[in-house]
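Missing here is one protein chain; the remaining ones are kept as they sit in the complex.
Showing subunit A:
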Amino acid sequence: MSNFNRRDFLKISGGLAVGATVVGCATNLGGAAKARVVVVGGGVGGATAAKYLRMMDPAIHVTLIEPNKHYHTCFMSNEVLSGDRSIKDIEFGYAGLAGHGVNIVHDTVTGIDAEKRMVKTADGDSFMYDRCIVSPGISFTWGAIEGYDAKVAEKIPHAWKAGPQTVTLRKQLEAMRNGGTVVIAAPTNPFRCPPGPYERASLIAKYLKTHKPKSKIIILDPKDKFAKKGLFTQGWKRLYGYGTDNSLIEWVGGAAGGKVESVEANNMVINSQVESIKADVMNVIPPQKAGKIAFSAGLVNKKGWCPVDVATFESHIHKGVHVLGDASIATKMPKSGYSANIQAKACASAIVAMLNEKEPGVPSYQNTCYSIVGENYGISVGMIYKYSKAKNLVTPIKGSGGVTPKDASMETLKREAHYAHGWFDNITHDIFG
């Protein structure tokens, strides 16, 4: 705590006052805290890490910096598109974390000085840290699709960060005529939530089937395969006539020219390699890279993702800074909320050990991703992983995991849909409760 200065002291005591009005939380800052951790980003990874740090060692002072007062989970945001949920059902605040004694600051981090161990924000504040955790999620590679940028995305949403764009897309679907065409442009690998675009197509189809059955969804995809493809297409055949002339869903893969080259926002035309489609509603999901702050803080490699030690999630580039969630490279874990939640626990546990001058323990990782295909119809993919020190990899444990069997009964698929909702209830409570 050598570089603890007066300004920090004011920050911490200020934070305490705020925390105290929320729940009279037991932050033990009467004396000096043992150490300070600053968490950048209050999404899945950041919020889980902040909470678990406080649970594991209440002597650590944790500040979480996040611009938004509310977080909207991407998971189950596709059910907002189908009308099964409202945006309020996927909205979470930070009072739970404050109750664990996390100091919440609503601001945007603009820079991380790894040498001075200092985080700077848009409001002009700076925060000193002993360890910093960065979980900023993704940003988009604008310009990869001609005519599609951040401004156009307000009218033609990507909705790949849940929130206002999810609501816009839902409204557009509601306003669409029966017989309209919805085009979903799926991204190239790697991207956040590999089954996400296909769950989205499924849930939009679920809505159209009952409300606008003459309509059609076309998925334009630069890839030839996608996560749980066999299970999705099986479900689409059963529920939406996939493969027939009247199918609600059509999928155009890379080999068939599915790569999108440009968007004409004014005419609502989307141009793939082989065809131009006039759409009523467009959902363009651009290629992705680590969140912007990872770039300004110099935490990324050439490909735009953050290389880390996958046991502690400490950056390979800047010591003392840990990157987790979608922004990090945690091969072979997919970029999912479940992964971010588990990585946050491994990272928090390693940081607690380090700050207590102990060796970090051995991590254990898991991922289970549910997708809703239709009414009472859910599928999943899961894997248990172990840490491979020699390769710095999170490696799948042989024989574990895998996808829902293709011959699963309708009863099993119904239960999977219910368990998907149960998972949502439990993980959001684990993160924000």
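Convention: contacts are C-beta pairs under 8 Å (C-beta built on N, C-alpha and C of every residue); 3 or more make two chains touch, one makes a residue touch a chain; residues count from 1.
Assume contacts and distances are computed from a predicted model.
A.B. asks: Which name from "Rieske (2Fe-2S) iron-sulfur domain protein", "ABC transporter permease", "Aspartate carbamoyltransferase" or "Cytochrome c domain-containing protein" does UniProt give the chain that's left off?
C.D. replies: "Cytochrome c domain-containing protein"
A.B. asks: Write down which of A:Ile90, A:Ala279 or A:Met383 is the residue touching the left-out chain.
C.D. replies: Touching the chain that is not displayed is residue A:Met383.
A.B. asks: Using the document's contact rule, name the residues of subunit A that touch the chain not shown here.
C.D. replies: Answer for subunit A: residues 52, 55-56, 338, 341-342, 345-346, 349, 353, 356, 358-359, 361-366, 368, 380, 382-385, 389, 397, 399-402, 404, 411-412, 415-416, 418-419, 421-427, 429-430, 433 touch the chain left out.
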